[in-house]
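Just passing along the structure, written as structure tokens.
Yeah, one chain of the complex is gone here, protein chain that is, but the others are all in their spots.
Residue numbering begins at 1 within each chain, and the chains themselves are lettered A and B in the order written.
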Amino acid sequence: MMQETRQSRRDPLLKVENLGVEYAVGGKTVHAVSDVSLQVARGETLGLVGESGCGKSTLGRAVLQLRRAVSGQVLFDGQDLTAIHGEALRRMRRRMQLIFQDPIASLNPRRRIGDIIAEPLVISGVKDPERRRELVCEVLSAVGLDPSLVIGRLPHEFSGGQCQRICIARALVLNPEFIICDEPVSALDVSIRAQILNLLEDMKARFGLTLLFIAHDLAVVKAVSDRVAVMYLGRLCEVGPSEQLFASPAHPYTALLIEAIPVPDPDVRPAESVPVGEPPSPIAPPSGCRFRTRCPRADQRCIDEVPELRPVAPDQYAACHHPLIAAG
Amino acid sequence: MATLELSIDEDVAVSPVKRTRRLGPLFWAAIAWIILIFAAAGLVGVLPLPSPTDMDMLERRAPASALHWLGTDGLGRDELARLIYGARISLIVGLCAPVIGVTIGGALGMLAGYFRGRFETLVVGSMDVLLAFPPLILVLAIVAYLGQSIFNLTCIIGVLSIPAFMRVARAATLTLARREFVIAAQALGATHARILLRELLPNVFLSLVAFFLLGVAVTIVVEGALSFLGLGVPPPVSSWGNMIGEGRESLDVAPRLAFIPAVTMFLTVLSFNLAGDTLRALTDPRQGAL
Partner (left out) sequence: MSEPALLSVEDVSVDLPTPRGNLRAVDQVDLKIGAGRTLGIVGESGCGKTMLSRAILQLLPKKARLSGGVMFDGQDLVTLDPERLRKLRGRSLAVVFQDPMTSLNPVLTIGTQLIETLQEHLELDSVAAKRRSAELLAAVGIPAPEQRLMQYPHQLSGGMRQRVAIAIALSCEPKLLIADEPTTALDVTIQAQILDLLAREQRRRHMAMILITHDLGVVAGRTDDVAVMYAGRVVERAPTPVLFKKMHMPYTEALLAAIPKIDAAPHTPLPAISGRPPDPTRPIQGCSFSPRCRYAAGRCHREKPLLAASESLDHQYACFHPIQVTAGVCA
């Protein structure tokens, strides 16, 4: 269980408690997210990292209630999102926004940029077209695009990086408090990635945002996050402050991820990695610790008992029976 | 600190890649024919034509003359006038029946593709039931029960076209509803109605229009076939179908009585097919433009 004692002096903006998300695929159940609890403090960026199939994107969608959870709660500013529906939920949604991985697919190919960005304003009841136009221009300038050149055009006229800026602008126009970034730079070129990451950091500072940054690239996550949570096959493995977590990971999976990152330094010879096989399927996850099939430290206890998140260092928690750092 | 993208004006100021798929001469010929038929049908009251129902028993099966530009039929009625009045029937039924199909079928298809689940199963299932009825028997039954009239005919054909439109709309919606711009709209708090109308419909619209034109072509043929069999438009109203049917009896003496309406119907159906096909070819690559 996450200990929220030392978590923050203020109440966390987002609190996820024991969230579980499942869905059916061809008659079988995929356990996408199982018993995940985490918190994001106001003004913080929490990075959520993991490989494909770990459930991080599903978790992001479930927080916004775009996918209904089967168990657990999502508390946003104290309000339980899982318990509200319809109009009340729609009103809450305006305080939380989402940025996607594929910027071009996130924009309706038949609508003009000006309309796309004005859409949230229309939905939330800003009736005056002049005022809407003003807000749209403001937010486009904030993301570094010239409004007069952008408003009348269609999405296919822009590059990936520009489309992502447009998506960020759309997310910002309602002045939300919380933005979930679901792999916002994975589909972009290397040289554009840095631009967009810098932009996100800028916007966060300027608009006072709280971010949940989901990605599979650890270096990218570390660059923008205050704290990082590592997921594997639907469960949290480890949570802790970025520097600390990467400097001394407690969970074997975190260590494996860090080791596997290709470092652009020719002197760092990639370690001849021990063949650790493939991640199991989320339809039939292994009993006990889900990482045990690939973990060099696994034993009987790992098969029988699901490890809980336990503190292993100040503010760092790992769900492992045999963490790399001895528990404090 | 945010990098200002001033380079955008050089690249984007040039007009975007226009679809260079040429609307070839065939397409324009088809459009020209459609306009001609519409004009003739629309202006029929103004044109200096003899009445299509006036029978001139002395001039039966007469060849083309100054009075009767295309001659007369077996009952002495002016062929050209009947042809143009027939065009009216074909166009009225041809347009109205698919309208029923596209509005009801299109709506059902979009709803089914968007909401999925039990609703979708219900819609698809009932469409399958409708498709399972042999259409000709159905028409026969309804005509026998409700009587022959243009209105009944239009309704029957319209209802029978609903499943096809449902399929097209559903297929288009299914691919789109998964895309991230729809999820983005949901994340913004848009209502389902707004998403369906503002996000999905503009994207599905063109495929529906293309299919609509094909539907017009099919309807004209169906109406023609039914009228040919005597199940369609009741006499003395002329329709291309019943003109062909009547012309059948004079095939040895005056084959033009059957051929002229047949050729006219053929050209009209071909034109609608060409127009619909061209539109469909235009819409498909657009979706995957990037």
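Note that in this section a residue touches a chain if its C-beta (ideal position, glycine included) is under 8 Å from a C-beta of that chain, and two chains touch if they have at least 3 such contacts.
Keep in mind that this is a model prediction, so the values were computed, not measured.
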| item | value |
| --- | --- |
| Of A:Arg42, A:Arg133, A:Lys222 or A:Arg310, the residue in touch with the unshown chain | A:Lys222 |
| Sole contact to the chain not displayed, among A:Val136, A:Leu197 or A:Ala319 | A:Leu197 |
| Residue of A:Val25, A:Ala260, A:Ile283 or A:Ile303 touching the missing chain in the full complex | A:Ala260 |
| Positions on chain A where the hidden chain makes contact | 51-52, 159, 161-162, 189-195, 197-198, 201, 216-220, 222-226, 242-243, 246, 256-270, 272-273, 275-276, 278-279 |
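Everything below uses one rule, namely that only the chains that are shown with their structure count from here on.
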| item | value |
| --- | --- |
| Intercentroid distance (Cα basis), chain B paired with chain A, Å | 49 |
| Residue ranges of chain A in contact with chain B within the complex | 61, 64, 66, 89-91, 93-94, 96-98, 100-102, 104-111, 119-120, 123-124, 142-146, 149-150, 153-154, 156-158, 162, 165, 167, 170, 174, 195, 198-199, 202-203 |
| Chain A contact footprint on chain B (complex, rising order) | 1-6, 8-9, 12-13, 16, 179-181, 183-191, 194, 198-199, 202-203, 286-287, 289-290 |
